[in-house]
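Here the complex is missing a single protein chain, while all its other protein chains stay put.
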Amino acid sequence: MTVTRTATLPAAPAGPPVARPPRRRGRAGGRRERPNWLAGVLATGWLVLVAVPLYYLVAASFRTRQDYLSTSPLKPPSAPTVENYVTVLQGGFTTYLLNTVIVTVGTVLIVLAVTVPAAYAVARNAGPLVQRMFSLMLIGLAIPAQATIIPVYLLITQLRLYDTLLAIILPTAAFALPVAMLVLTNSLRDVPKELYEAQTLDGAGPLAVLRHLVLPLAKPAITTVSVFTALNAWNGFLFPLVLTQSQSTRVLTLGLWDFQGQFGTNVPGLLAAVTLSVVPIFVLYLIGRRYLLSGLTAGFGK
Amino acid sequence: MRTGQQRPSAWYAAPALLFFGLFAVLPMVLVVYLSFTDWDGFGFPQPSGAENWSRLVQDGEARDALWLTLVLMVLSWAVQTPVALLIGVWAAGRQRNRAVLSSLFFLPLLLSTAAIALLWRSVLDPNFGVTQSLPFLDRFNFLGNTEIVIYTVVFVITWQYVPFHTLLYQAAARSIPVSLYEAATIDGAGRYKQFFTITLPLLKYTVITSTVLMLVGSFTTFDTILILTGGGPGTTTRIAPLYMYITGFSGFEFGYASAIAVLLLALGAGLSLVVTRATGFRDMQSQQEGV
Partner (left out) sequence: MTPRRLTRVAASASTLVLLGSLVACGSSGPSGSGGGGGDTAQVWALQDTNLNPIEEASIERFNEQSEAGDAELATFGNDPYKQRLRTAIGSPQAPDLFFNWGGGNLKEYVDAGKVEDLTPLLDENPELKDAFLPSVLAGAQLDGQYYGLPMRGMQPVVLFYNEQVLDAAGVSVPTTWNELLTAVDGLEAAGVTPIALAGNQAWTELMWAEYLLDRVGGPEVFQNIRDGKEGGWSQPEVLEAMTMLEDLIDRGAFGSDFASVGYDVGGASTILAQGDAGFHLMGSWEYTNQLGQSPDFVTTGDLGWTAFPAVEGGAGDPSNLVGNVSNFYSLTTDSTNKETAREYLSTALTDDQYIADLIAAGDVPPVTGVRDQLEQTENADYSTWIYDQTVEAENFQLSWDQDLAADEATEMLEQLSLFFLGEQTPQGFVDAMAG
């Protein structure tokens, strides 16, 4: 059981494994390190597969269109230019970025607001009804969001939310609930019941327990859920595609797709847009690599 | 009022239930209803009996699309698992440059699906792409050849998700006690024997988790294919979700598209049951009951 749990939820209680201090080499009685050729070759090959396209992406985004069409894609740009970035930034990129940030933050807030109390109720067994609800939600784990897109579209238009950011936020949050519930509930179940009982003996009601015990203890899980939900919202494509239509509500992923048509033949411009879209996440990665990776592994990282 | 029994009331779960009900369960119910209508996007749906369903049963294209979805799931799994497992175990080791390399490995995780698909579409462009400037690779039209393109899609999916699975395996491999290997070394077991007798058995649950995630992931793949190939060339990469999307949002046969969607829902729900079984969430739940 323990193995299962660490495997599926490596991050929640213990913090992400990558963050552990590196083991010192040659620790007492350490086994002799022979190079592992097979895995080493595989890892190197993988490195090339990752590095080459990313190098191409960045290099091409600094090319002029002429340069892009005439020189080998792997040579460094002959006359680097930031013109593509200027074009992209003037082409609505900042609006798209802002929209994506609003969608991401909104989704995370909603998910946390509804799942933390619910997970507390499930973990403390608030009744058969609640347990049944939890089971129902788990079935939602592998439900492809696309399968519900038509009714969601119908629903959103009936609610007069079509072409608003809220139209993206609501279904995105709803489909993030199963994983969020799973992670939070499991983390709260790991809390020894003596702790709950001790609080109760002190006369604390459920709300106080939620505030003084549950929230602090669930902090790692909450971080995990936040990052996971945020990444899903950030990457969302289908809901924005169908539920919004104007430039002012366009999110980044959709913006990238539209840039493709908008820029026509300007592939370097498109690649500059792609590069720019990675920058915010990359900055977060540099700042909080630990949390980001925990969020990635924790949920189901679809 | 009793003060001894201080459990949170069911009300705590109400907002989540309400929310999930409105934006996830209600659409699922609605899609079943829509599958019995002839809605074409204008006005309100009108019932049309089981027409869509009898059409679906006879629809060879739907069968092809489902088969392709299955092929994609199996292929993605078969390619990703060994790669992620080996790199994950390797990255859990103590090589000197491991830390630097591992952080490079994970870079694809930072790109959105849309960004990845656009990047690869450009890299594989038959006229100006990277592959066209490389020896040997320039012989292939990765996105235009009907024989190759499915493997291209699998490759791009692999590129996107292997880092994630590597991370899972790396974490799990690190939690294996070093003493096990030390004992095995003393017994004279070589690296490969150690891998098969210690590492692999102890990673069993991770393999299950990762497998389930891969299957769910490729089952729900959509934007990668929409952007990379649009389901083409022809219908070579038109997986079931894309077939549904095209039927609904290009042909505007929302009623029929809903029937396909219901099929996807049923398969997804089945897969979810497997997920919860295989990963033992069910067991966990029953063990915890009555706490």
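In order of appearance the chains are A and B, and numbering begins at 1 in each one.
One rule holds for everything that comes next: a contact is a pair of C-beta atoms (placed from the backbone, for glycine too) under 8 Å apart; a residue touches a chain by one contact, two chains touch by 3 or more.
Just so it is clear, the model here is predicted, and its values are computed rather than measured.
Colleague: Check each of A:P73, A:P117, A:P171 or A:P220 against the chain that is not shown and name the one that touches it.
Modeller: Residue touching the absent chain, from the options given: A:P117.
Colleague: Looking at A:L89, A:L136 or A:L166, which makes contact with the chain not pictured?
Modeller: Reading the full complex, the residue touching the unseen chain is A:L166.
Colleague: Of A:I102, A:L136, A:V191 or A:L284, which one is in contact with the hidden chain?
Modeller: A:I102
Colleague: I need the residue numbers on subunit B that touch the omitted chain, in ascending order.
Modeller: 1, 3, 6, 8-9, 11-12, 14-15, 19, 41-43, 121-122, 124-128, 141-146, 229-230, 232-235, 246-247, 249-253
Colleague: Suppose we count only contacts with the excluded chain; which residues of subunit A make the list?
Modeller: With respect to the unshown chain, the touching residues of subunit A are 65, 69, 95, 99, 102, 106, 109-110, 113-114, 117, 153, 157, 160, 162-166, 169-170, 205-207, 210, 241-242, 245-249, 257-258, 260-262, 264-267, 270.
The criterion applied here is as follows: only the chains that are shown with their structure count from here on.
Colleague: Could you put a whole-Å number on the gap between the CA centroids of subunit A and subunit B?
Modeller: Taking the average C-alpha coordinate of subunit A and of subunit B, the gap between them is 15 Å.
Colleague: With touch defined as at the start, can you tell me which subunit A residues reach subunit B in the complex?
Modeller: Listed in rising order, the residues of subunit A that touch subunit B are 1, 3-8, 10, 16-18, 20, 22-23, 25, 29-36, 38-40, 42-43, 46-47, 49-54, 56-57, 60, 68-69, 72-74, 110, 113-115, 117-118, 120-122, 124-127, 129-131, 133-152, 154-155, 170-171, 173-175, 177, 181-182, 186, 189, 193, 196, 199-200, 203-206, 209-210, 234-235, 237-238, 242, 252-254, 256-257, 260, 267, 270-271, 274, 277-278, 281-282, 285, 289, 293, 296-297, 300-302.
Colleague: Enumerate the contact residues on subunit B facing subunit A in the complex.
Modeller: It comes out as residues 3-4, 6-10, 12-13, 15-17, 19-20, 22-28, 30-31, 34, 45, 83, 86-87, 89-91, 93-96, 99, 101-115, 118-120, 122-123, 128-130, 132-134, 159, 162, 164, 167-168, 170-172, 174-175, 178, 181-182, 185, 191, 202, 204-206, 208-209, 213, 216-217, 219-220, 222-223, 226-227, 241, 244-245, 248-249, 254, 257-258, 261-262, 264-265, 268-269, 271-273, 275-276, 279-281, 283-285, 287-291.
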